[in-house]
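Only one protein chain is missing; all other protein chains are in place.
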Amino acid sequence: MSRKLPKKDVVIIGLGWTGSIIANELTDESLDVIAIERGPWRDTPTDFPVNYMQDELRYHIRHELFLRPDQTTFTFRNKMSQTALPIRTWGAFMPPNGVGGGGVHWNAETWRFLPSDFVLKTHLTERYGAAFLPDDMTIQDWGVTYNDLEPHYDQFEYLCGTSGTAGNLNGQIQPGGNPFEGPRSRPYPNPAQKQGFGHTLYGKAAQELGYKPFPQPSGNMSQAYTNPLGLRMGQCTYCGFCEWFGCGNYSKASPQTTILPVLIRKPNFSVRDNAEVTRINLDRSGKRATGVTFVDTSGEEWEQPADLVILAAFSIFNVQLLMLSKIGQPYDPIANTGVIGRNFTHQTMSSVDGFFDKSKFNFNPFIASGAIGMVIDEFNGDNFDHSPLGFVGGGYLAYGQTNGRPITTTPTPPDTPKWGAQWKQAVRDNYLSTISGADVHGSMYSYRDVYLDLDPIYKDRFGRPLMRMTIDFHDNELKAAAYLTDKLDGIVKAMGANQTHKKPRKGPYDITTYQTTHLNGGAVMGADPKTSAINRYLQSWDVPNLFVMGASAFPQNAGYNPTGTVAALAFWSAAAIREQYLKNPGPLVHA
Amino acid sequence: MRSIAKSTVGMMLGAVVPWLAATAPGFSSSPDGQAFEQIQKGHYLANAADCFACHTQREGGKPFAGGRPIETPFGTITSPNITPDNETGIGAWTDNQFVRAVREGRGRDGSRLYPAMPYTSYTKMSRDDVLAIRAYLKTIQPVHRAVQSNTLPFPFNIRAVMRVWDALYFTPGEFKPDPKKSAVWNRGAFLVEGPGHCSACHTPKSFLGGDDTDAWLGGGKLQGWFAPDITGGMRQGLGSWTVSDIATYLKTGHNGITAATGPMAEEVLDSTSKLNDSDRMAMATYLRSLPSHSDQSAPKPAEQPVMVAGQAIYRDECSACHGLEGKGTPQLFPALAHSSIARADDPSTAIRLVLRGVRSVATKDEPTAPGMPSFGWQLNDAQVAAVLTYIGNTWNNAAAPVTADQVKQARKLLSLRNE
Partner (left out) sequence: MTLRRREFLAGSALLLLSASSSRAALLSGQLPWLPDAGSSPVPVRPGPWVYFTSDEGRAVEALADRIIPPDSKTPGGKDAGCAVYVDRQLAGPYGHNEGHFVQPPFMHGTKQQGAQSAKGPAQDYRDGLAALDKYCQAKYSGKRFPDLSDADKDALLKGIESGSIKLDPADGESFFKQVLKDIQAGFFADPLYGGNRDMVAWKMIGYPGARYNYLDWIERHNERYPLPPVGITGSAAWSPKT
C-alpha cells in the first residue's frame, strides 16, 4: 500500500544525461522538479578518484559502476522459435546505474547522425527503390529532420565542450573535418584532441588511400573549458581509463561535470537516489499520468504525484516501464500490430587487429582518451552507392584505440596458442607494436522479428515479468560488416602492418560478447501513431503528459554512437515543452 | 540592490564619522531602529561580521537561533540564541546591553564573554554600526529555543578568569583611520580588523589564546586547520597575488590560483561573497600592504631522497589535476606553485587535505565546487611527508620540510573529527 508524497510539477524517472538535461531546462521555467534515480548518487572526488580509478579488474571486468543483473535483467533469444533465457551476467551490453547514468562511464564519442539518417525510409526508397530493401526491414522516418535538431546538437556540444574539427560550416566543407556531416552552424567549442602515434598513422594511411580522415569528436576536453552554465572542466590527460570508468579529473563530459553542480543548487530541484520507479500511474481514463510509484531501499512503496512525467531512464528500461505500466499497445510481431517493443536495435561492430614490426613501431596503447582517434566516414549511412553491393547501411571506420589495459589487451597473431610459453612470448612481443582498436561502427536497421516484449517465465524481484529481447543479425548487416571490414583492413595494411587479423561481425547475435551499449528503439518516435509510440516531440501519443526521452525513440540505429542524438532530442523536446506544452498542456501533434 | 550604493557611501562616511563622534561627546541620539536604511546597513554589517555562521546550527538550524558548538583551544562553547525571542533570545535586551556585548565582550549581567565571540575585533565597529546590526537582528524570525552556552570545562567556565585575559589581550575602541593611507586602504583595514575579524583565525595565538600581534595575520591554527598567512609577504603570504586575485577569491571562493575549502569555504559563502566589489577590493588592498614576519627565516633545504620520492608520488598521484608544473587549472585545480597552503611552515592544512580530501565551496559565480579525493588510505606517513615536502620546495615554493611524525600526529587527531 503506497503512501503519497506532496505533489510536484514534474517527476523525472532516471537522472542520467536526458534526466539532467530536462531537469535543468524545466527548473528554469520555475517548475518544481523531482528526479527519482534507481541507483546511487555519484560524484567525481568520492566515486571516481584519481587514485583508485585505474583498476581494470574492478571497473571493467567486474563492472562495478553498472547495474547488477539481480537488481533487474532481461531474457534473450535469437529467434521467436526459441525459449528466452535470462541474462545472468552482462556481456553484449552494460546497463548503467546511478546518477549520471551512462554519461559517467561512456567514452564521450560525440556524434551527429547524418541528415539522411532521419528520413531513412524515404531516402533509401527514392534512391534504390522499395524492392532493394529486405521485406522484413521495418525502418522508418523519424518525424524530425537534421535541421530541426541542429541547434540542439550545437547546444549539447557546447554544454560538453566537445573537442573536434568542423567539416561542414553552414554548407561550406572545411578541410580536416568530416566532409559528409550535416551542416553545423558554428565550429566545435574546443579544438580536436591530440592524437597518438597509431591514430596519426591511421589518418596518414587513410589520406594516402584517397579518403578524408578527421579526428573523432570527443567529449574529453582538449583544453580547460568553462561551459555555458559556468561549470569548469579540466584538460584530459590521456589516462586510458575512460569507457567503463568515471573520470577523476573533471575532463570528461558527464552530467556530473556539465550540469549537476548547477542543478543541485536550484531550490526547485531535488533528487531521490536508491529509489526504483516501478510504475507510471494513470488516471481512470488511462489517458493521463498522475505520477509514479517507487520503492525505497527499505522496500517501502511510495507515490510521487506530478502533473508532468518524464521517462528518462536508459532506453530499454523506458520500454520496460511503458509495458509494465500498460501504456501504449504492445507490439505483436506476428500480427504486426502495436508499437511498444517494436523496432528494437543494437549496433553491428567489427574490428581489425594490426601486427607491426616491434623494432620499428611503438604505439604506447595505454596513452589514449575515450574518444581519441582518426575516422573516415566514406562508408557510413548512404554516403556511398549501395546499388552494386546488395545491402544498405554502413558505419564509420576508425582507429580509436582508447586504452592498453592489459587484462583485455594482449593481442597475439591469429593461430597463436591461448596459453603456454608461446602465448607468453607472443604477448611480450606484440603488446607495444599492435593496434587492436581499429573498428567498424556499423548501423543496425530494424526488422519485424527483432523486438522487445514481456517474458512469460522469468520475473524480477518485485514479481513483475522481465523484458524479453528477441534479436539476431540479418543478412543485410552481416554483408555490410564483411564489406566494411575489408575496407578497414586495407587502411590498416597501408599503415605498414606486417599482418592483419580481420574480425567482421558474424552471426548469431551473441549475448556474451560486448558490442557497445547502444540499445535503441522499442518506443520509437514518428509521425504516425500506428508505427510509433511517441510523436516528434517525444510526447506519448497515448498519454499527453508523458514524454519519453532516450534512444528508445530511434526507429533504427545509424552507424554512429547515439549519445549526441539522444541529448539533442532531449533539448528539442525540452524546448517544445517550454514553448508549447506548458502554455497549453495537451497533445502537441494531432496525427 | 539600489541601497548598496547608498550604504557604500554611508560606509565610507561611516568610517570617518565615528572618529568625529569620538571628539564630539555631545552627539548622542541613536538612529531609528526601524528605518529601512538602518536595517539594510545592519544586514550588510551582519554579513561582514558573519554572525550567521557561529550563531546558527549547521544541520537544519534556524537562522541565528544559536546552538552551534564552537571549538576553542580550551573546550567547546555553544553559541547563544540571538533571535529577538524575549525569553531565550535577545529580544528583551536593551540597545546598550547589545552594544556592550558586541563591542566590549560583556554579557547582559556584566559577566565577561569568551573571545570565541570576537569582541576584540568587533570593538572596532562604532556604536551606530552595532545598533544597525541590532536593528537587522530584530527583524529575524524569533525562535524560542533555550541554549546552554557555558559549556567550557573547569577552570575556563569561571568567567572571572577573563578579567586577566582581557587585560592582556583586549584593547577596546573604535577603528581609527590612518590619515597617511588612502580611503580605500582605511575601508579595508576597518573591514578586516573589525567586522571581518580575520585575525580570529589568521593570527597566531599565544598559549592563552590571545593574538600574537607581532605576527599580525601571519597564519593561525584552529580546529585542525592552518589558516595561512594573508599578509603581503612574498614567501608565504599573498604577495604574488594581485588585489584582483584576492577580491575574486573573497567573492567566488575561487581564483586562478586556489580555492576556498574548510572553514574558509563557509566564510566566503556566508560573508565575503555578500559584500560589494569595492569593499572586497578594499580588503584586498589592505591585506596586500601588510608586512610579513615569516619572510625573514630561511627554510631548511629538503633532503634529496625525500625530494626524489616526493617527486615520484607527485607525478603519479597529483599531477593529473595539479599539473607537472604545479600550475593547476584556473578556477578548478589549485596552482600548488603559488599556493599559500603549500608554502606554509605549518603543514596542518596541507596534511589534512591530502589525508582526507576536501570539497571546495560552491558559490553562484563559481558553482563547480571541485573536490579532491582522500589519499590517507593510500600513502603512509613517510610518503605524505615526502610529497608535501616536495610540493613545498619545488617551483618557487620554499617551506619547511614536513616530517612523518607530523603526519602521524595529524592522522590521530583527524580520526576523531567529523568533518
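Here the chain labels run A and B in written order, and each chain numbers its own residues starting at 1.
Rule of thumb we're sticking to: a contact is a pair of C-beta atoms (placed from the backbone, for glycine too) under 8 Å apart; a residue touches a chain by one contact, two chains touch by 3 or more.
Note that the structure is a prediction, hence the values are computed from the model and not measured.
Within the set B:A344, B:V361, B:L388 or B:A410, the residue that contacts the chain not displayed is B:V361. Note that of A:Y128, A:Y158 or A:F197, the residue touching the chain absent from this view is A:F197. Considering A:P86, A:P151 or A:G176, the position touching the chain not shown turns out to be A:P86 (whole complex).
Chain B residues in contact with the hidden partner, per the touch definition given at the top, are 58-63, 139-141, 262, 265-266, 269, 303, 305-306, 308-310, 312-313, 315-317, 319-320, 324, 356-359, 361-362, 369, 371, 373-374, 376-380, 382-383, 386, 417-419.
One chain of the complex is left out; on chain A, the residues touching it are 3-6, 41, 43, 45-47, 49-58, 61-62, 68-70, 73, 76-78, 82-83, 85-89, 91, 194-197, 200, 235, 237-241, 248-249, 260-261, 264-265, 267, 269-275, 294, 296-298, 300, 302, 361-362, 364, 366-367, 404, 406-407, 410, 418-421, 424-425, 427-428, 431-432, 457-459, 508-512.
The rule is simple: only the chains that are shown with their structure count from here on.
Per-chain CA centroids place chain A at a distance of 48 Å from chain B. Those residues of chain A that touch chain B in the shared complex are 43-46, 49-52, 224, 226, 229-235, 237, 239, 248-250, 261-262, 265. Of all the residues in chain B, the ones that touch chain A in their complex are 317, 320-321, 329-333, 357, 359, 362, 364-375, 378.
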